[in-house]
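After the structure tokens below, expect a handful of questions from me.
Complex shown without one protein chain; remaining protein chains in place.
Up next is chain A:
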Amino acid sequence: MALSATSLHRQKHELSEPAYQLTVLQQGAQFPEFAAQLQQHNLYPLKPTGATILQVNVGKMCNQTCRHCHVDAGPDRKEIMTRETMQLCLDALVKSPDITTIDLTGGAPEMNPDFRWFVEELSKLGKQIVVRCNLTIILANKKYHDMPLFFKEHKVQVVSSLPYFAASRTDAQRGDGVFDKSIKALQLLNEVGYGKAGSGLQLDLVYNPSGAFLPAAQQSLEAEFKRRLKSGFDIDFNNLFCITNLPISRYLEYLMQSGNYESYMEKLVDAFNPAAAASVMCRNTISVGWDGYLYDCDFNQMLELHVSPTAPQHIRDFSLAALNKRDIILNQHCYGCTAGAGSSCGGQTVA
């Protein structure tokens, strides 16, 4: 399927509106309400277990326009975090020692002109830094060619999407030529030590299905990815994270356009797993938007579902104690994180 070069936002597509997406998600009257599902398992209201991760979305700008992107990111998106807001994140981290990990996402986070400054400042705070790197950005422009060395210098954990170990399904999801560039970028990361035993430089891959189906068991698929990437391209990596696609934004558009929406929701609902519900990532993560507003996760952020009104709303008012007391905001898309073995930005949540 050909990829559209523009975001839903640029196309003024009705699904670029969070309110419309929520309407679509609510229409499936045949699916039980997610909140009621949690109630049945004594998990409602859903409370944090205590945040240890701050996930910061530094902007929607990206060099790719992936078919499944929940951010609706792309080259035409201009919303990016300012240095002032980054400084507010740093201030929040200084007063929150319980937050040990900072997870940078986008868009392509590297495209934010203050990205390097932000990573350097975070590095001084001694936090574990994760960067969700789409790989192709490293080759997109000369100014990004030294990114593997920059990551190495700050011991950044690199987490990169590679939906498949072959070009066919990777390019169908991420764009023509993305597979070959991703392979090249992985080889460059390997060259500086990433993914190599004993280097202490962690390189993890993210698998999400290129279509209307759920991901495989992580351990088994990781073994297959390792075998195929090693034999085909001499690539090493640490872990494979299997992530379920959530029915929002461009993936929702794909589901509706391909006539798969109802059957996909049915798959998610049928696969509801209470153990996965108990270990969802919103219980230990707080998400920050490009403009500094706070959310329970990156998906809620894209649906403009802010954290509960009882909690601080903006990074400038950050209080971990107050946020740890909040009720997590739920909706029907949450079924994506509780299906089967569970799903989070760190992959499967239950063994």
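By definition in this document, contacts are C-beta pairs under 8 Å (C-beta built on N, C-alpha and C of every residue); 3 or more make two chains touch, one makes a residue touch a chain; residues count from 1.
One rule holds in what follows: contacts and distances are computed from a predicted model.
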Checklist line | Hidden chain of the complex, named as in its UniProt record, picked from "Sulfurtransferase", "ABC transporter permease", "Cell division protein FtsQ" or "Arsenosugar biosynthesis-associated peroxidase-like protein" | finding: "Arsenosugar biosynthesis-associated peroxidase-like protein"
Checklist line | Of A:A5, A:A166 or A:A275, the residue in touch with the unshown chain | finding: A:A166
Checklist line | Which residue of A:A36, A:A217 or A:A275 touches the chain not shown here | finding: A:A217
Margin query: Give me the chain A residues in contact with the hidden chain, please.
Written below: 164-166, 168-169, 207, 209, 211, 213-217, 220-221, 224
